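Below is one structure, written out as structure tokens; comments come after it.
With one protein chain withheld, the remaining protein chains of the complex are depicted in position.
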Amino acid sequence: MTKDQELTPEKVVKYFIDEFKPKIKDIKIKERAAGSKKNKTPSIWMKIDNSAFKGAVKHLCDLQFPHLAIISGNDLGKTIELIYHFTLNYGNRLGEINLNISVELPKSKPKIETICDYIPGALITEREKQEFLGVKIIGIPDDRRLFLPDDIPKGIYPWRRDETGPEKLYKNLHEVKK
Amino acid sequence: MKQTATTKTSYHIPVGPIHPALKEPVFFEFEIEGERIVDVDVKLGHVHRGIEWASRKRNPIQILYLAERICGICSFCHPAAFTLAVETAADIQAPERAEYLRVIQGEIERITSHVLWAGVAAHEIGFDTVLFLTWQMREKLMDLTEYLCGNRVTKGIMTIGGIRRDITEDMIPKITDTLNYLKDNFEKLRKIFLDDKTIRMRSQGVGILTKENALKLCAVGPTTRASGVKKDVRVDTSYFAYGDLDIDFITPDVLTNEVNGDVYDRIIQRLLEVKQSIGLIEQCLDTMPSGDIVVEPKIPKLLNQLKKVNGEGVGRHEAPRGEVIHYVKFDGENESPYTWKVRAPTYNNILPWIPMLKGEQIADIPIIAASTDPCMSCTNRVAIADGSKKYEMQKEELHRLSIEKTRRLMK
Partner (left out) sequence: MKFSMLPQVFAQMFKKPFTNKFPAKYTPPSTTKFLEAVGAGKAKLIPPIETPEGFRGKIQFDKDKCIGCNLCIKVCPSGAIESKPEEKKIKIYLARCTFCSQCNDVCPVNCLSMSNEFLLADADKYSKDLIVE
């Protein structure tokens, strides 16, 4: 868990490309300036094949122990995209690097390995993805429901946009007496 | 985390879950042996309101007010993080003056929240006179918020591409007055919290979160900084005007030269942050450039621009309780975002509760749970289940236990 003053987004990108070149589908650095001095905050967006995902997280932990902010997810129709929002190099003034690693899982078999063995703090957000997007997290240490009440039927995933979405469960939400 | 079978010597105590007025009711199940807590399980989501789903029918301007209602105390932070995410996705740059005004609003919110927390923490250990002192201070801040934003709680101040209200020259005296008042009272508060024996007895060495655990469990905000992890979005990255300001990490060793990660450190941490925030507001007032406060005052035009955006963005802001992060994705066809994911700081501070609470006493539950500054709903109602018999323990009961412990220690 050492901090590296010299870690730059370019180095991080190179670090991943050296190891996973064929598996990386897309990698780019975006920068955003703010304030009067226009100091920049870099973000790396990386799309990786899900077979290499767990290896990439391990590789990342070898570089520096990251902070996992959250996993967000999109239902893209045929696939489900998970985006792991990491931050690196915090603890240095203006030195932080955002790293967003995304994987696309086929809807027929939405499965991904857990990263709780490297980052125990991922448990809550992984459990959330299981119940909200219907992604199966392989090897999750605790797979009970966390957020959803027990009376929501199995097979309904509130963030899906297809027939397994929550549409069946609500009615008359906006009824107004005239 | 695993549910362990009840043995002869241990009991399970469910704590929670509901207090509808609060933002995140939590359900705890404690396994106890005598007075000691051996294991903790947490269940969340009792007020999962499907806010992200509700956003699917709204345009970004409407979502600002939806985001504001995620939490009453962080009614600036959530719209702020959402705005940052939208601005990143759409590549909109707010005017410089607006960036400074946003910092001022954010810091006022932080002070309000920390002062409120200090009172609640004192209340949890039975020190109610301090509660009234802090809430008196907070009232001044609420008045200031009302003066600057138009309402006390829901500020309605953020907008995409800027901020909705300017701070004009004639408004500054009222702000400096409040800041001076705060500084005077802050000294009092500091003395009470740092020198009072009662508070030290109840908080030193209690609810320890080690630095290693804080890192591993991805804790955020004052909770992680009190364990010595330097992590503060305001310092780490450049957003709003924070990149221009003179700001450094605060950890409790600034004052005490050591980091223990206990409840006491979390108290020091928040008090130091109040001081830092006062300084930041003063810096902003001194160095604020003049100019516009929004890039696109015509809202229909802005909405049209956002409708065409096809992309995604992440917005991160340091809320009083830690980093809040919003993820927004637009598909370029619909007005409403394709995905909106909200992560409030308490979400990451749930798991750290487990190492904090293990090995402590039941009477310490209120102050430890309060020390991460979550909603207090969890301590509202406790039921002790003992096989066939069932006793109910109200919040008052738990509170009474806590006060009794304070009295015992004072003897």
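Descriptive notes on the structure:
Think of it as A and B in the order they're written, each chain with its own count starting at 1.
Here, contacts are C-beta pairs under 8 Å (C-beta built on N, C-alpha and C of every residue); 3 or more make two chains touch, one makes a residue touch a chain.
Computed from a prediction, not measured in an experiment: that's the story for all the values here.
Considering B:195, B:286 or B:333, the position touching the chain not shown turns out to be B:195 (whole complex).
Interface with the hidden chain, as seen from subunit B, comprises residues 58-59, 61-66, 69, 127, 129-130, 133, 136, 139, 143, 146-147, 150-151, 154, 156, 164-165, 188, 191-192, 195-198, 299-300, 303, 410.
To be clear about the criterion, only the chains that are shown with their structure count from here on.
Here the CA centre of subunit A is 23 Å from the CA centre of subunit B. If you check the complex, the residues on subunit B that touch subunit A are 1-2, 43-46, 48, 50, 52-53, 88, 93, 96, 99, 215-220, 229-233, 235-244, 248-249, 289, 314, 316, 323, 325, 327, 329, 338-339, 341, 343, 347-348, 350-351. Interface residues of subunit A, counted against subunit B in their complex, comprise 1, 32-41, 43, 65, 67-70, 72-74, 83, 85, 87, 90-96, 98, 100, 119-125, 141-142, 146-149, 158-159, 166.
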